[in-house]
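The complex appears here without one of its protein chains, the remainder shown in place.
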Amino acid sequence: MKERVVCDVSTLTSHASGAASPAWWGTLAFMVIEGTGFALAIVMYLYLMSIAPAWPIDAPRPDLWAGTAITVLLLASLVPNFLVSRWAKRRDLPKARAGLLVMSCLGIAPLLIRIHEFPALHVGWDRNAYGSIVWLLLGLHTSHVLTDLAETLVLTCLMFTRHSDNARRHDDVADNAMYWNFVVVAWLPIYGCIYWVPRL
Amino acid sequence: MNGKIPLIFVIGTLAGCAGTQSALDVHGEPAVHLRQLMLILIFVGVTVWVIVVAALAYAVLHHRSSPIDRAARSDRRARFIVTSLVVATAVIIAGLTVASFYTTRLIDGIGEPEMTVVVRGEQWWWRVTYLQDGQSAFQTANEIHIPVGTRVRLQLESADVVHSFWVPSLAGKQDLVPGRTNTLTIHADRPGVYRGQCAEFCGLQHSHMALLVMADDEASYRRWYASQLAESLVPDQPELARGKAAFLRKPCAACHRVRGTTADGTTGPDLTHVGSRGTIGAGLFDRTRGTLAAWIADPQTLKPGNNMPAVPLTSDELRSVSAYLESLK
Partner (left out) sequence: MTAHDRANDLRDTDLDLADVDRHLTAIWRTPRSFWGALSTVDHKIIGRRYIVTAFVFLFLGGILSLLMRLQLSRAEARFIGPDRYNQIFTMHGTNMMFLFAVPVMEAIAVYLVPLMVGTRNIAFPRLNAFSYWMFLAGGIVLWAAFIIDAGPDVGWFAYVPLSGPQYGVGKRADIWAQMITFTEVSALAVSVELVVTILKQRAPGMSLDRVPLFVWSMLVTSFMVILAMPAVMIASTSLILDRLVGTQFFNPAEGGDVLLWQHLFWFFGHPEVYIIFLPAVGMVSTIVTTFTRRPVFGYLSMVMALVSTGVLAFGLWVHHMFVAGLPRLGESFFTASSMAIAVPAGLQIFCWLATIWLGRPVCKTPLLFVFGFIITFVIGGMTGVMVASVPFDTQVHDTYFVVAHFHYVLVGGAVFPLLGAIYYWFPKFTGRTMSENLGHWVFALVFTGFHLTFFPMHVLGLAGMPRRVYTYQPELAWSGLNLMISLSALVLASGFLLFAIDVVRSARTGPVAGPNPWGAPTLEWATASPPAPYNFARIPVVRSGEPLWDDEELCVATGLCVDRRELLVSTVASSTPQARESSPRDSIWPLLAAVAASMVLVWSIFTPWAVVWGSIPIAIALIGWFWPKGVPEDES
C-alpha cells in the first residue's frame, strides 16, 4: 500500500516514565494478579471461619507481638521507600544508591521478625484447616517479601555498575519501590485477618 | 421362609429389574413438575433458534448480491429492530427465570416428608438405613422401598467422596458430600421400579453404582418392611446350613453383617435379606444364585477396583454359600 507521512515523532523522548512506560503497567498488572490471589486467600479464611463451630479451631489466638512489630516496621519502611522513589524519578544517582541500600536492609529485617511469627501462631499447618489457612496467608506474604527483597538486592548491585545512570534504570528503581508499597499494603488486611479477626 | 413375594417384585425380576431411568418418563410429583418446566424451556429454545436461523438464512440468501446498505434510515430501522429484539430477549429471560423459581416453589411445596431413610454413598454402592424413632431399624443396600404416594425424605451422606443420588423418574438429583448432610424428598405416584445411578464421578466404578427405588402399594410395603426388620432366616436345608457355616468361617463375616448370626462386619453391605433384593453389585446383575456365585468367585473381574477382595472358596463352598445367601429373603 502506498504510504503518506502525516506526523513526525522524532522529538519524543526515547524512554517514558511512570504511566507512559510499559514496565510500569506490567508492575501494576502483577500487583493486580497477586492482589487477587491475596484476596482469595482471605476469602478462604473467612469461609472456613464461617463453617467452623469455634475459631480458631483447637488452637489459641496467635500472639500479637511479632505480627504487630512487623506491621510497624513495614509501615515505617514506606517512608524511605517513598524517598527512594522520588530520588529515582529525579535521576539522583547517589541518593538512589543510598536509598536502595537502606531498603535492602529494610527488606531483610521483616524476615527476621517473620521467623518468630510462624511459631507465634501456635498451630501447625497440618493440624487443621485453621492452621492450614493461617500458614498459607503468612507464607504467601512471606514469599512476596522474599521476592521483592531479591529484586531490591539485584537492583542495588546494578546501581553500582556502569549500567546505572540512565532513565530506564531509575524507572526500574521507582517501579520496584511501587511494588514494595503493594507488599506493605497487602499485609494490612492479612494482619487484620490473622491477628484480629479471632479476637472479634 | 416367606412365601409371599411382592407381585411388583416378580414383574421387576422378569423385566430384568431394568426399571425406568428417564427424566421424561416421570412418576413422581417432583419429576412431574420438572418435566413441565423442561417442556416450556425446550419449546422456547426451539422457537428462538428457528427464528434466528430463519433470519440468518434470509439475510444471506437475499442480500448476497444487493449493494451495501449504508442509508441512515436503514441504520435507524436496524437499531430499532435490534433494540426490540434485545428487550424481547430480556423479557423472555425474565419470564423463564420466573418459571424456574415457580417450579422450585412447587417442588418445595409438595408437603412435609412422612418418613426418613438415610442413604450413605460409598465407593461404589449405596448403604440404605431405615430409621425407627430416630434409631437405625435395619440396613439394606442399593435398593429403597417406598410406599406409593408417600413423601420420603432421603438423608444423604457420604462415607468417602462426593456421590450424587439420581432417580430421574422420581426427582432431580442431589449430591452426597462428605462432611455435610443433604436431603432430597422423593415421591412415587404409582407402583413401579425406578432405577437410579450415581451422578457424580466417584472413581473407578462410578459407572456401576446404580440403585433401585421400588414403590409398593401399602400392603406390600408393610410386608416388605416387616420382613426386613426381622432377623435373617435360619437355614432349613443341609446345603444352606453348610453355606452359612462357610460364610461365618471365611472372611465374609469380617465385612458383612447378617443379623441373627455372628457375622457383624460393617465395611460391606448388610446381607441379612440379600435374597430379597433385585440386583447385586449396585445394579450390576439381577440377583440369582448364579450371579451371587459369580460375584463371590471373582468380584474384581466383574467390577474392577471395587472393595471386595476375591475370597478363595472351594467349588462346594461357593455353591453352598451362594445358595445360603439366595435363601436370605
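Think of it as A and B in the order they're written, each chain with its own count starting at 1.
Keep in mind that, in the parts below, a residue touches a chain if its C-beta (ideal position, glycine included) is under 8 Å from a C-beta of that chain, and two chains touch if they have at least 3 such contacts.
This is a predicted model, so every value here is computed, not measured.
Undergrad: Considering the entire complex, write down the shown chains that touch the omitted one.
TA: A, B
Undergrad: If the hidden chain were put back, which residues of chain A would touch it?
TA: Residues 1-16, 20-22, 25-26, 29-30, 32-34, 36-37, 40-41, 44, 47-48, 51-52, 57, 125-133, 135-136, 150, 154, 158, 163, 166-169 of chain A touch the chain absent from view.
Undergrad: Which residue numbers on chain B touch the omitted chain?
TA: 16-18, 21-24, 31, 33-34, 37-38, 41-42, 44-46, 48-49, 52-53, 55-56, 58-60, 63-70, 74-75, 78-79, 81-82, 85-86, 89-90, 93, 96-97, 99-101, 103-104, 107-108, 123, 156, 160-162, 164, 166, 168, 171-175, 177-180, 182, 195, 197-207, 210, 283, 304-305
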